[in-house]
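Excluded from the complex is one protein chain; the other protein chains are retained at their positions.
The block that comes next holds chain A.
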Amino acid sequence: MSEHLEKVVQDFQERFSANSHRYAGETTLILSREHLLEAVQSLRDEYGFDVLIDATAVDYWPEQAPRFHVVYQFYSMTHNLLLRLRVPLDGNAPHIDTIEGIFPNANWKEREIWDMFGITFDGHSDPRRILMPYDWQGHPLRKDYPLGYEEPQFSFNYEEIDRRKPYAKE
């Protein structure tokens, strides 16, 4: 592990009481959600992690505390280093601050997380669904969401099933 990354990990452990995790040469810092905005800001401004590569989430249902982890992947062009932040969230309808103000490309990635996992981003400028239709119910990538099946329609129950089918009518 490079010196710079070592320093970031050490500073974050002191400043934000983050836990670090290493696997296969990759470094992850696990933070609580109160520290997220401050941590991301200092990552960009003080430590030179200038690109947000990816943001996604993982659902650990039926676990409730924490049920979700939001995962951010940062990259530093100057140091050629990758760093991952993970933020655990409790409960079925969790909230987290948006980092859109620091990395504008978080906008769509957070919309995707909202769409797929139902995690609300406080202060997000455009909190709409992005991949699923706008009137969709539920959040597909949650573990308690069924993989999907279609009820077979026969002539005797065609109308009944058609009524509750989630596709655009007309």
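Criterion: a residue touches a chain if its C-beta (ideal position, glycine included) is under 8 Å from a C-beta of that chain, and two chains touch if they have at least 3 such contacts; residues count from 1.
By definition in this document, contacts and distances are computed from a predicted model.
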item	value
Chain not present in the shown complex, as UniProt names it (candidates "Phosphoribosylformylglycinamidine synthase subunit PurQ", "NADH-quinone oxidoreductase subunit D", "tRNA N6-adenosine threonylcarbamoyltransferase" or "3-isopropylmalate dehydratase large subunit")	"NADH-quinone oxidoreductase subunit D"
Candidates A:Ser32, A:Asn105 or A:Thr120 - the one touching the absent chain	A:Asn105
Which residue of A:Asn19, A:Ser32 or A:Thr56 touches the chain not shown here	A:Thr56
Identified contact with the non-displayed chain, of A:Ser2, A:Asn92 or A:Ser125	A:Ser125
Residues of chain A (touch criterion as defined above) contacting the omitted chain	23-24, 26, 28, 50-54, 56, 58-59, 71, 73, 77, 80, 82, 84, 103-105, 107-108, 116, 125-126, 128-135, 137, 140-141, 145, 147-148, 163-166, 168-170
